[in-house]
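Before I ask anything, let me first share the structure, which is written out below as structure tokens.
A single protein chain has been removed from this complex, and every other one stays in its place.
And now, subunit A:
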Amino acid sequence: MSLINKKLSRRRFLGMSSCTLATAVVGSQVKVLHALAKNGDVTTPQRGKDDDVFTSCGMCVNKCGVIARVRNGVIEKLDPNPNFIKSRAMLCARGNAGVGVVYDPDRLKYPLIRTGKRGEGKFRRAGWKEALDLVAKKMNEVAEKYTRAGVMFASTEGTYQDHFFMQLAECFGSPNNVRHPTLCLSSNIQGFMATFGTNPTPDVLNADYIIMSGANRSEALITPDSIDMLKGDGGRRKLIYLDPRFTKTAAKADQWYPIKAGTDLAFVLAMINVIVNEGLYNRTFVKENCVGFDKLVPHVRSYTPEWAERECEIPAADIRRIAREFALAAPKAIYYHGRRSSFMANDTQLRRGIAILNAIIGNWDVKGGMVPNSRIKIGRHDYLAPWYDDVPDRLDAGSVAYLSENDGAWVPFRDRVLAGKPYPVKGMMVYKQNVLASVPDRARSLKMMDQMDFICTIDITMSDTAWYSDVVLPEATYLERQDPLESIGGILPVVVWRQPCIKAMFESKPNIWIMKEIAKRLGNEVAEQFQFTIEEVIQTQVKGQPQILKALQTQGVYYEKTDPTYGRTLGKRLRTKSGKVEIYSEKYAKKGLDPLPVYEAPKTTPAGKYRLLVGRHAFFTHGTTSNNPYLNAIMPENTLWLNTEEARRRGLQNGMRVTVRSEVGAQTLKLEVTDKIRPDCVYMAHGFGVLSKGLRTVYGKGGCDAALIGSSYDKISGNAALHETFVQIERA
């Protein structure tokens, strides 16, 4: 009867209601506004019209369709847009909590200039003019003293206004932009690009057999996969889930295997071994569409299920059975490749292995298989970046085998900033990326920031990164600004945008305005490239396609089809060198990389230590939303998971505070004793242990994973390796 076990907790509060008044946070946005008005932060609660505004969510990467219910000029509720096919007309907890972003008492309200030491949190209120003048002056100073490459640009993704930030970087003349992919999925993109020439989308909705390696879709929500995962086609669906943790995805899976962390490639190679040896692969597809199968056969010979069992601790008989079931379900079978693939330092080879396994059962570009993305073409907002003679290459050039020019590779980039080689980087412009929470080894990130002459952060709240900045500029939230169109690729591609639901509160400004104002101050050459309005950008994007704008205005989303198109690439050249699926990668061989995925056993866990696992969940987006009052109420702090048997052996009890120590840092948080994790691992959720006292709800709660994770990364893609860290734990 645990459906109603809340009884106990509520009964405790009977008769003592007034005691809780102080901590009860108001639920109504109008009341928050009144409170802000009382503090003098806004003059009066806004008054305005009633409206239902179509826009797109900005709480995470999924960009789901939203209808903002605006009443009397206040956003009262965010509802899912029923027309939004990509997210199957839903809105998650974070999407619903978006109102808490707008009416957050902890929002950045006006420009701030640091007065105390960095990290001390002493700022003074400044006017926009003064703050912007200072930013431009400092950027020019760094450029003059070093080169224009001496200013780095760290950007978030998905605000749709990040493009203007990237444009500023390019027009200013710095090649050093650093974005999130190498903290996320760059190894995935690399592994699949090397094999198929593109990174496809698994057709989860129509697959009969799905294997997920650590892709925790019930908690790390990706639309539509998280939703479709449970549907299945005609109820024949089988979901196999491998994860050292029993996550909420494990709870939904047909079978969960607590795989030894970092050994997924052994499982994949053994599956390939079985499928090849037993002739279960798709001969026609392999013959007509793949290169290098002949080299794969001897390559996997020694990767038997019995060998894999010793590595990954999944019984050989089960590996054999799963391989056969998988091949039998083909082509409606997918080995799901996930999104965040920043697990181990050999992650690209794991993703290559997964790509090859999918390829040989012939699930490419068919219903229920791996489908290359479609995208709706929209017009491009173009500009002509000025040419500067003295600007060197990217700072991290050559640090990894395949570096994305647009994204950089965070960990090696930071290493080189700290070394000051090949040249110094002394200025840091940050757009809504929370570097201190997201990049592993926080102490090193702090050192990197320490050596900067100047740091400016544009954000909506006082993130840890903003807290350590010299100038902090308040951006209007995603519900207060007009954003350009964004074309989202997928099996069913869509075009979305954002409309302002209310006037931007306080002194916050959309990023396009901030970029234009900075550009104006950087000199004519830069300023010339910023002579456009948001309306002009949108007009360029919809040129010749007025139906897009009409659809966005009347239904909040534009799409051209509601049924997938399969087989568009079949019989055509793929974007690989051979034009075919590259099982054997000539390109890798030439670079001295393993042309077929070679298994590397993870480092042995030292005695008395545990492997630290990190992960996402459905309530917070990375290091950005844990201060949201609605979401924080669901999960006020994170805990350290430790296996029950292991805790008993160590004499550690549930709920006690423990100190977790790695080679790079220590954090103290509550212990959660649970059966839901392997005895050789511990786990903590991301987004806690913040440094910023400007995040009043979450400050002082839980521990920060980035403070513990070491600086290991994948040498092919540059993706950070978040599961290569060992920790010891002791009573705090």
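Going forward, a residue touches a chain if its C-beta (ideal position, glycine included) is under 8 Å from a C-beta of that chain, and two chains touch if they have at least 3 such contacts; residues count from 1.
Rule of thumb we're sticking to: contacts and distances are computed from a predicted model.
Set against the options "Alpha-E domain-containing protein", "Sugar ABC transporter permease", "4Fe-4S dicluster domain-containing protein" or "AzlC family protein", the UniProt name belonging to the omitted chain is "4Fe-4S dicluster domain-containing protein".
Touch with the chain omitted from the figure is made, among A:I227, A:L395, A:V614 or A:I729, by A:I227.
The missing chain, though absent from the display, is touched by one residue of A:A251, A:A419, A:L570 or A:M656; that residue is A:A251.
Between the chain not shown and the residues A:D79, A:E141 or A:E600, the one that touches is A:D79.
For the chain missing from the display, the contacting residue among A:C92, A:I378 or A:A437 is A:C92, taking the whole complex into account. For the chain missing from the display, the contacting residue among A:N643, A:S692 or A:N719 is A:N643, taking the whole complex into account.
By the touch rule set out above, subunit A reaches the unshown chain at residues 1-7, 9-11, 13-15, 17, 20-21, 23-28, 31, 76-80, 87-88, 90-93, 95-97, 99, 218-219, 221, 223, 226-227, 230, 246, 248-252, 256-258, 618-619, 629-631, 633-634, 643-645, 674-679.
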